[in-house]
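Comments concern the structure below.
Note that one protein chain of the assembly has been removed; the remaining protein chains are unaltered in position.
For chain A:
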Amino acid sequence: MEMRGITKTFPGVKALENVNLKVKEGEVHALCGENGAGKSTLMKVLSGVYPHGTYEGDILFKGNVCEFKDIKSSESLGIVIIHQELALIPYLSIAENIFLGNEQGARGVIDWNETNVKAKQLLSKVGLKESPGTLINTLGVGKQQLVEIAKALSKQVKLLILDEPTAALNEEDSENLLNLILTFKQQGISSIIISHKLNEIAKVADSITILRDGKTIETLDMKADEVTEDRIIKGMVGRDLTHRYPERVPNIGETIFEVKNWTVHHPQHLERKVIDNVDFHIRKGEIVGIAGLMGAGRTELAMSIFGRSYGRNISGQVFKDGKELHLRTISQAIDNGIAYVTEDRKHYGLVLIDDIKRNISMASLPKLSRRSVVNENEEIVVAESFRKKMNIKTPSVKQITGNLSGGNQQKVVLSKWIFSGPDVLILDEPTRGIDVGAKYEIYTIINQLASEGKGVLIISSELPEILGMCDRIYIMSEGRMTGEVSREEASQETLMKYMTKSRG
């Protein structure tokens, strides 16, 4: 497969400029680049989302020039794309989803036996031990991803395109998925994988193409060249990034925030303890991390503390500056100087149809108002100052947040919470789905907050991030704290050991 001289323009922007991409048969090809570099656009061109004629350049598949009218025509050649946001229908079964739009049967009547038998075969190929009749919404994200792949296989896939396949998966599921891609490779299925996780790319890819600002920068051969993570990053950002985590001299003071005997029950299954008797504390100017596998209860812990926004039958004590707090609602938590930056900025962090300034002011409108009347001019001034301070890349604070890239959206969410004037910030996956350059900026902001004497709690699934940023690390597993290590003692291995420690 080859793409030659692809140029795609949107009104006002040149998203792709003369991009070349060559994927050999039976190889795993990684596509890297910062957010907005044009990876997804390129893949949409390849899969026919943008039909022939809306871009310049040629697509060659097995030596023939292809002119895809739509996704169907690219799929008929065996090019299948799996998008970052999974396209499964939650209330249908696995089998129904696999054969959606490709129903097994004759003359519009579905043959359910055939459907289920075929689905079963496909599921065994991807190593998913579920009955084909299981509803999608009962599966976790990792398993849903496998269903998507099974769906791709059902279309006689020759070239599988995966857009950020492991972004939402935990380490174990990611591992499975990557192995699966390697198995497919042996069966002659080529893959293109878009990922921000460089260690994964290093593991599975045979060659790497790096995009930057809509242009091909280089294609690296993993076997021939000496390719390190730093080498890839250099290609992506166009400069050497010697430190992925900014330097910082911690200046740690007294305990500012403490949680004792915190127990939370599941909102529906009341008998289930999601958080079981957890203690932790944060000191002034300290960055504390919470590591754990997905489902360990980290987000639930944070949200239950943040004005009981999660869970029921919550018991335990919260202290700030030695005084006990009773935080029954989110606004009480905010008033007491606690901020929680959600892991899912699109669904829980931003009003995507609203502009930057209104999003920044949302949690602290009373600060901008007199007798409940909002001073809109003052609001613009505040938003402008955050735009400069946080380096939010946008021409105006009147820009709609839905149009911003992930990194800039995250900066808007952070601005919102910094503007609320917190003493304690809980950051849940602060750099998820953000490119390397923006990550560095966000780390710098976090360090800045700590140096101002605030207490920062980082929840992250990326161990290098936790290790690189935190002064002290708590590890959670199955709703309990299974360990606490200092920066000096911490290593990926020790964290993993505590993270997988089960109730026995």
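Simple rule for what comes next: contacts are C-beta pairs under 8 Å (C-beta built on N, C-alpha and C of every residue); 3 or more make two chains touch, one makes a residue touch a chain; residues count from 1.
The working rule: contacts and distances are computed from a predicted model.
J.: Assign the chain not included in the display its UniProt protein name, restricting the answer to "Phosphoribosylformylglycinamidine synthase subunit PurQ", "Glycine/betaine/proline ABC transporter membrane protein", "Xylose transport system permease protein XylH" or "TldD protein".
T.: Matching "Phosphoribosylformylglycinamidine synthase subunit PurQ", "Glycine/betaine/proline ABC transporter membrane protein", "Xylose transport system permease protein XylH" or "TldD protein" to the record, the invisible chain is "Xylose transport system permease protein XylH".
J.: From the list A:Glu172, A:Glu376 or A:Glu489, which touches the chain that is not on show?
T.: Of these options, the touching residue for the absent chain is A:Glu376.
J.: Who touches the missing chain here, A:Thr138, A:Ser315, A:Thr329 or A:Ser451?
T.: Per the contact definition at the top, the residue touching the missing chain is A:Thr329.
J.: Return the single residue from A:Val227, A:Leu350 or A:Val424 that touches the missing chain.
T.: Checking the options A:Val227, A:Leu350 or A:Val424, the one contacting the hidden chain is A:Leu350.
J.: Write down which of A:Thr134, A:Ser309 or A:Ser405 is the residue touching the left-out chain.
T.: Answering carefully, the residue with contact to the hidden chain is A:Ser309.
J.: So which bits of chain A touch the chain we can't see?
T.: Its contact residues with the unshown chain are 306-307, 309, 329-331, 333-334, 340, 342, 347-354, 358, 361-363, 365-366, 369, 372-374, 376-377, 380-381, 416.
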